[in-house]
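All protein chains but one are shown in place.
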Amino acid sequence: MALPVSKSRLTFWVTALPPLIWVVVFFLAPLAIVWAYSFGVNKGLTEVDISGTFANYARAIEPLYLEIFVKSIVVAALTTLLCLIIGFPVALAIVFASARWRPWMLMLVMLPFWTNLLDRTYALIAVLREQGFANFTYKWLWDQTSGIMALIGLAPLTDWQPMHLLYNNFAVILGLVYVHLPFMVLPLYAALDRLDRSLIEASLDLGAGHMRTMFSVVVPLALPGIISGIIITFVPALGAYLTPDLMGGPDSQMIANVIERQFKRANDWPFGAALSFLLLYATFFMIALRAVLARGSRLEAGHGI
Amino acid sequence: MATHPAPLEYNRRWPMRLWLFGVFFFLYAPLVALIAFSFNNSKRNIVWQGFTLDYYKKLFNNNELMLAFANSLTIAACATLIAVVLGAMAAIILWRFHFWGKSAAEGTMALPIVVPEICMGVAMLVFFTRVMPWPTDLAWPLNLGAIIIAHATFCFPFVAMVVRARLESFNHEEEEAARDLGANDWQAFRDVLLPHLMPALIAGALLSFTLSLDDFVITFFTSGPNTVTFPVKVYSMLRFSVTPEVNAASTMLIVLTVALMFVMMALQRRAAPTGKG
Partner (left out) sequence: MSVDQASLGHVRAGAVEKAKPIISFRNVVKTFGTTVAVDDVSLDIEAGDFFALLGPSGCGKTTLLRMLAGLEVPTNGQILIDGVDMGTTPPNKRPVNMVFQSYAVFPHMTVRDNVGYGLRMDGVPKDLRAERVREALELVQLGALGGRRPDQLSGGQRQRVALARALVKKPKVLLLDEPLSALDAKLREAMRFELSQLQQTVGITFIMVTHDQNEALAIASQIAVMNKGSISQIGKPADLYEFPASRFVADFIGSVNMLEGRLTKDEPSEAIVACPELAPFPVHMPHAVPGNVGAPVWIAIRPEKMNLHKNSVEPPQAPECPSAHNVARGVIKEISYLGDISIYHVAIASGRMLRVSRPNRSRWDQEGFDWGETVWVSWAGSSPIALLS
């Protein structure tokens, strides 16, 4: 099927060179420079001396930054877990929807995925802010309850206080779940769709209830897809910049925010470069893990996307 | 006449319906509210005060915002053009030939998809300030060059992915038939392979266009004071306050992406039956 290069040398080079050169010049070279900077020291305002020092990496694992790293991982993991719990029934519902409903449900999941990230974050902020819809609804319920209590002779509730739903860790996780849910649902859907329905029916027929069937048949067989979903969600959540920046408080910075600060404000590029590469290594580790796990499971049922 | 749901009719059980309603409410209520209140005749209040198009008028008179919008569209169009050409080339090479280092090339091409945006953003920042400073005094739209290059770089692997998937369904015998009838490499490509790839090229172009419009992080690191894109502009407005004007701007962007998505779905539906040759 695939040809050796010698068959049509000219065609090969004419077609291969443009993308190759582009990737090398505009992608690999910039990354390589950042990598080199991570072993350098700042000299003056714009000068970086690449001295081969590991000082930037040493600084990155100081408690202050290590804590942010650990926190980013915890936040991303929590986001992933919530997406899995929320998304699994949704994926299941799409798989078992009738042919008429299925494309619409898929579209409903895809649509936010296509909508601008900034738009979605902004929409969520508008809901959660102190004069937002969430607090507005809360106030209304509070006032009604208070009124009813007064009506039946109880002391009315105290003065209403808005909930602080924004600029804290809760907001960051909520925002990340909001943004990343489609990342989880789509690979889960792909895996569950490939599952032979008669396996579920056989399990029910043999005396297992729905929950036992889920955990003893559906989950093990969809495991490659679930792992794919976890990693596809975890990786961008770990490197998230916008959500913690716009929705987080002073203590909810994630690693990407620290990197941005080194490049845009603190002007400590070597240190920022080291942090970037630590994030990149973590990402590669997750992707390699997925490949290993995918190879490990010899099951044919669903390899995710 | 509603019968009891069969065991696998999960969607007819009320806990599942409740769950779905909850999830879709969570996903859509903020967006719907955002769109609705871009027409609300009130500056601060979240209570509906009546319909107005004032904020859209303001938006169209806001030169900075309109320039940012024009920038975004221009960048998306140029980046898409480059991404489609490069992506198609990469996909065809990886599909057509066996060569030394093929799997390395394959991995490298996929890399921009997996590298965190922030890492790519700083790489672009470093590259365009230290290695290849993009002249800031060029006439529009040439001054957008750096951002276009950055966008094309992260878009073209996605195009390659879509084209590659389409290539898998190509029947080699069609190309062999063209050769048999006397076509050379180029003619066989133009007359047989290219028509087969057309749906994937269009889908890849729309995908690339949306990704480019959507991008904030990488642009944030690449753009200068004169090359602000729409998301970057909205971001800076957002820092100050939540205003109906931003609602209106966001609504326009949502409508644009939704429209693009519908075009893509319609094209896919039309292309689907021709699946295998």
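Letters A and B name the chains as they come in the text, with residue numbers starting at 1 for each one.
In this section, a contact is a pair of C-beta atoms (placed from the backbone, for glycine too) under 8 Å apart; a residue touches a chain by one contact, two chains touch by 3 or more.
The structure displayed is predicted, hence computed values, not measured ones.
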Contacting the left-out chain in the complete assembly, out of A:Arg212, A:Lys264 or A:Arg295: A:Arg212
Contact footprint on chain A, counting only the chain that is left out: 196, 198-199, 201-209, 212, 216-217, 220-221, 298-301
Hidden partner interface residues of chain B, rising order: 1, 3-8
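As a convention for this text, only the chains that are shown with their structure count from here on.
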Residues of chain B touching chain A in the complex: 7-11, 16, 19-20, 23-24, 26-31, 33-34, 37, 44, 46, 85-87, 89-90, 92-93, 95-99, 105, 108-109, 111-112, 114-127, 130-131, 149-150, 152-153, 156, 160, 172, 185, 210, 213-214, 216-217, 221, 231, 234-235, 238, 242, 246-247, 250, 253-254, 257-258, 260-261, 265
Residue ranges of chain A touching chain B (in the complex, touch as defined): 1-5, 8, 11-12, 15-16, 18-20, 22-23, 26-31, 33-34, 37, 86-87, 89-90, 92-93, 96-98, 101, 107-112, 114-120, 122-127, 129, 131-133, 136, 178, 181, 197, 200-201, 204, 210, 235-236, 238-239, 241-242, 246, 256, 259-260, 263-264, 269, 272-273, 276-277, 279-280, 283-284, 287
